[in-house]
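To start, I am sharing the structure in question, which I have written as structure tokens.
Here the complex is missing a single protein chain, while all its other protein chains stay put.
Every chain is named by a letter (A, B and C) in the order it is written, and numbering of its residues begins at 1.
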Amino acid sequence: MSEDKKRNDYENLPIILDKKLGVPIWSDVRELKLKYKMPLGKIKGFFTALSEEKILATRCPKCERTFFPPQVDCPYCRINDLDWIEVPKEGILETYTIITIKPTTFQHYEDYVLAIASFENNVKILTWLKIDDKDKIKIGMKVKLTVSKRLPEGYYIYELTP
Amino acid sequence: MSEDKKRNDYENLPIILDKKLGVPIWSDVRELKLKYKMPLGKIKGFFTALSEEKILATRCPKCERTFFPPQVDCPYCRINDLDWIEVPKEGILETYTIITIKPTTFQHYEDYVLAIASFENNVKILTWLKIDDKDKIKIGMKVKLTVSKRLPEGYYIYELTP
Amino acid sequence: MRDVAILGIGHSKFGKRTDVNFLELGWEAIKEALEDSGVSQEKIDFVAVSNFGLWSSEPSPVAPLLEYAGLNPTEAIRVEAACASGSAAVKAAYMAVASGSADIALALGIEKMHESGTGDVVELLARIGNYFWEFENFGPTFVGYYALYANRYMHDFGAREEDLAKIAVKNHYYGFYNPKAQFRKKITLEDVMSSPYIAWPLKLYDCSPITDGSAAVILASEDIAKKYTDSPVWIKAIEGATATSNLSKRENFISIPSAIEAAKRAYKKAKIDLEKPYKYIDVAEVHDCFTIAEIIAYEDLGFAKRGEGFKLAREEQTYIGGSIPVNLSGGLKSKGHPIATTGVSMIVELTKQLLQRVEPERQAPINNGLALAHNVGGTGHYVFVSILSLEK
Partner (left out) sequence: MRDVAILGIGHSKFGKRTDVNFLELGWEAIKEALEDSGVSQEKIDFVAVSNFGLWSSEPSPVAPLLEYAGLNPTEAIRVEAACASGSAAVKAAYMAVASGSADIALALGIEKMHESGTGDVVELLARIGNYFWEFENFGPTFVGYYALYANRYMHDFGAREEDLAKIAVKNHYYGFYNPKAQFRKKITLEDVMSSPYIAWPLKLYDCSPITDGSAAVILASEDIAKKYTDSPVWIKAIEGATATSNLSKRENFISIPSAIEAAKRAYKKAKIDLEKPYKYIDVAEVHDCFTIAEIIAYEDLGFAKRGEGFKLAREEQTYIGGSIPVNLSGGLKSKGHPIATTGVSMIVELTKQLLQRVEPERQAPINNGLALAHNVGGTGHYVFVSILSLEK
């Protein structure tokens, strides 16, 4: 047996040695890749409005509850086809944080400010707050809801600005 | 609004239209990729033997139960460090099938014969049966347990041959 | 233990449901069950949701479903037992009521498999068997697992592919009359026999499809049930059993030991004669994920002797009018098989059968007021057998 072989008894196998303990670990040869297709048909109004830089919520004509994220069913009144209403552009910053350690699929972005803002009609929205100087962010400050281009992907999505 | 824009109201969004119903579908921008690292430390004996073209099972010195897949614990006697025993090379074909429609991560292989063979000591093994003429496969036939190279990956794994 | 009644049922249309999102699909069944029972959300004390997921985006689906359906702050859990997850959800809801932990409980089964492509669904299902010792290197598929059974069964007992095909023909026949079914199309023996092999000897038409769908049942204790309905259906038994993950560790490939065990327990609990259960049961839904599975189910449940299940198919004894009608919903084969929904869907169907609320062409004669559901997860990794009854 060659010297090489002695160093790893598993050289013909997809086995790596744990760096710390030196124990053998099978390195999966079947990578699972999942990318979901999520139908939007019933709430397409939200996305067509988004193209026009409007953010919509739904409202139940019966109990007058507002829903954001928008949903077409009111579970309390058990009716569907709720009305669409526009969320006002001006809101109040409820809370925020700066995401430094990111999920794998967000690693390619700069650190981002995750924030929740409140609007009229009992609507609150979680999104990103775009701001040059992060030290100027204050809970309770006014924020604007806008639609802008997400790079590098190049699609449009809503976010907050001061 | 251009003619182009009319065809898809969602052109600035990761939205595709369902071919059949024409409904908008959000096409996930966050692909999930998972590849597992599975520790083998306690059953490394199986893999070092595999390099020597031997297939091992474990046996409990107390109740004499044989375990394949090999496990180091006997849950009935609650002892660990079971003995290793070699599975005989000759077995009997219990049943088989030919996999035509494959999982995503097996699409790159030719249609394969999935089979279960039985061996002495109450051991049964599920693996591939490699055979030139699939019409010659018969339940109850003798089969040999061997170790061979899995292509294109190039690692060694056990399989059955006539 | 308190007796547990079914107070209401809900069931979405099964199929490729790209017209709705995950939450809208869940609401379809919940809404129908609320309306059927007359119960409002705040009366529900416990929710059990079955959703295998992985092919759909929400990794912890209960919270968004409850939010959408106005069910917060109700206590809720998700349960999973592979393709028997639906029965496991009903069992959890049943235990909540039986124990007195809840007066009214909801079980929801939901699956939205078309959020992923076919290859990925095949991949995810295959991973359920046993990941490291079976999937990783040998890529069995679920059709493949059942093909191992089919091949051995045919070898041992002389059954033919045509016998298996007759199961598909029967189930499509009844599915044609079920408005909630994915495939509403009668098929012929030739249609099945000429369909391509997926995993020899199983062909495309031996297989249940990839399905989106939801189903819900609302359960209640006896005193509560009496307030809401004059026609409760009672859960006499819902008994589970398990078998090894590695198929190679099974005794044989012609029967499912956990199905035999679960049936034995359920019959005992419901006081049904183990020798001739089909004499007592008016109608059954059995887990025909593949045609061979229905034939083996006949034997595991005692509807036929070992090795003679295929004769029931050959002689058409499981149509209405035969010795015991099976899968009048169309079964998984024609109604569709949204993995974790299936067990709940079976309970919904049998409740309707017992109450004689299904379409006339597929209504079983209800003589004894007893119905059976047989729900298999994996290749018997988990099995639940349930007995419903018109009498307490």
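The criterion applied here is as follows: a contact is a pair of C-beta atoms (placed from the backbone, for glycine too) under 8 Å apart; a residue touches a chain by one contact, two chains touch by 3 or more.
This one's a predicted model, so the numbers in the text were calculated from it and none came from an experiment.
Engineer: With respect to the chain omitted from the figure, which of C:Leu34, C:Val79 or C:Val326 is a touching residue?
Structural biologist: Per the contact definition at the top, the residue touching the missing chain is C:Val79.
Engineer: Per the definition of touch given earlier, which of C:Lys31, C:His114 or C:Arg127 contacts the omitted chain?
Structural biologist: C:Arg127
Engineer: In the whole complex, not just what's shown, which of A:Ile25, A:Cys74 or A:Val143 touches the removed chain?
Structural biologist: Residue touching the chain left out of view: A:Ile25.
Engineer: Among C:Ser37, C:Ser57 or C:Asn171, single out the residue that touches the unshown chain.
Structural biologist: Touches the omitted chain: C:Ser57.
Engineer: Consider the whole complex, including the chain that is not shown, and state which of B:Thr48, B:Gln71 or B:Thr146 touches that chain.
Structural biologist: B:Gln71
Engineer: Mind listing the chain B residues that contact the chain we can't see here?
Structural biologist: Answer for chain B: residues 26, 28-30, 32-43, 71-73, 75-76, 78 touch the chain left out.
Engineer: Which chain C residues touch the hidden chain?
Structural biologist: The list for chain C reads 1-2, 21, 52, 54, 57-60, 62-64, 66-67, 71-82, 88, 91-92, 94-96, 98-101, 124, 127-128, 130-132, 239-246, 249, 257-258, 261-262, 377-378, 381-382.
Engineer: Name, in rising order, the residues on chain A that touch the hidden chain in the full complex.
Structural biologist: 18, 20-21, 23, 25, 28, 38, 68-69, 94-107, 109, 112, 114, 116, 124-128, 139, 150, 157
Here is the rule we go by: only the chains that are shown with their structure count from here on.
Engineer: Pick one for the touching-chains graph, please: line, ring, star, complete, other.
Structural biologist: Shape = complete; every chain linked to every other.
Engineer: Could you give the separation in Å between the centres of chain B and chain C, each centre being the mean of its C-alpha atoms?
Structural biologist: 27
Engineer: Chain A to chain C: how many Å between their CA centres?
Structural biologist: Taking the mean C-alpha position of each chain, the two centres sit 35 Å apart.
Engineer: Return the residues of chain C touching two or more other chains; collapse runs of consecutive numbers into ranges.
Structural biologist: Touching at least two other chains: 18-19, 57, 120, 123, 127, 132, 135, 137.
Engineer: Residue numbers in chain B touching 2 or more other chains?
Structural biologist: 18, 21, 23, 25, 28, 38, 103-106
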